[in-house]
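Encoded as structure tokens, the structure appears first; notes follow it.
Omission of a single protein chain aside, the complex is shown with its protein chains in their original locations.
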Amino acid sequence: MAVRVQTEAFDAGRLLSEFSAGRAEAGGVVSFTGICRDTTAGAGVTTLELDAYPGFTEPAIEAMEAEARARFGVQDVLIVHRHGPIAPGEAIVFVVTAAEHRRAAFEAADYLMDRLKTEAPFWKKESGPDGQRWIEPRDGDYQDVKRWSAK
Amino acid sequence: MAVRVQTEAFDAGRLLSEFSAGRAEAGGVVSFTGICRDTTAGAGVTTLELDAYPGFTEPAIEAMEAEARARFGVQDVLIVHRHGPIAPGEAIVFVVTAAEHRRAAFEAADYLMDRLKTEAPFWKKESGPDGQRWIEPRDGDYQDVKRWSAK
Amino acid sequence: MMKVVLLGRLRDIAGWRERTIDAPATLSALRDLLYREDAALGEALAGKGVQAAVNKTLMREDVALAANDEIAFLPPMSGG
Partner (left out) sequence: MMKVVLLGRLRDIAGWRERTIDAPATLSALRDLLYREDAALGEALAGKGVQAAVNKTLMREDVALAANDEIAFLPPMSGG
């Protein structure tokens, strides 16, 4: 179980290889890679900048991870989240889960992304040809995270 | 869009890196790696052998992929499935999907795995200390795939 | 000559996976021929959930066969 909040770029595939190595007790490994898009609602994006609050952001994500682990019975979880400036095409977030059966692995990854997208302590600024703007979660993100409390 | 049915072992992380490279139009990439477990219901497994019917197995999987693409509006899909003998800890199947928003990527990967686990034309034999046995999908697999027709 | 392919547990029962044989006129004639040669295989072919494919297409009914056809017998699929 690990949470990493870092400014360094990362290769999601390499993280998946490392995470999966020698995992003969797991039936399924599910990964999500969130990529910085080059357009958001039609506007060109040249850079995304994520502000984190070190010492506050990590424990908040660790709490989500502990909840996911307890709720879905996964064997292992890794969450890597970048902050600082991020270029289009680069990965922002990587979540990977391992479980004995694939349903738990899928649900834990899905749940963690819904939580991260709405509640993770990051402040996000998009810079493009039209200037800069601070952004908030989409309505769809709030609807996604509500699915888990209906259960 | 691609389907590969092969006897060669593969590195899921490397496939994820290749699939994700330069994908600045996608917001989310979801991967599932199915790993050959070293125990199934308590019995030790020394090898799994998957029988495929070349020329029949690939088109059946391509049809599932086309359905997933139409249903969830994903941008790209790759499915790699091994056949032949597979050792515990090795990957059996890798499914990766890319979509503008993460929900579509998660649902397409989840759907494809449910279909593959119950309907893909493979015949599976487990060999262990207790001998060999041909296996069929678990009840849970049939319940998983039913979720998609209820929608 | 046509090619006959057995999948999954059928190949363990028969002891072979692929054979070429003189083409019978129909799928049911092929089943009869295989039954006469090997009753255990013949019974397995008639078992629950075993399907036949002609040239990689599943056939629900009896069909006429031609030389060079490829006939496969598929037990219930295990999934991936």
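The first chain written gets the first letter, and so on, giving A, B and C; residue counts start at 1 in each chain.
What we mean here is this: a contact is a pair of C-beta atoms (placed from the backbone, for glycine too) under 8 Å apart; a residue touches a chain by one contact, two chains touch by 3 or more.
Model, not experiment: these values are computed from the prediction.
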item	value
In the full complex, displayed partners of the excluded chain	A
Residue in contact with the excluded chain [from A:12, A:78, A:93 or A:109]	A:93
Omitted-chain contact residue, chosen from A:19, A:106 or A:122	A:122
For chain A, residues in touch with the removed chain	34, 50-51, 53, 55-56, 59, 81, 92-93, 116-125, 134-137, 141
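Here, only the chains that are shown with their structure count from here on.
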item	value
Chain A and chain B: spacing of chain centres that average the CA atoms, whole Å	23
Whole-Å gap separating chain A and chain C, where each centre is the average of the chain's CA atoms	50
Interface hub residues of chain B, defined as touching at least two other chains	34, 117
In chain C, residues with contacts to at least two other chains	none
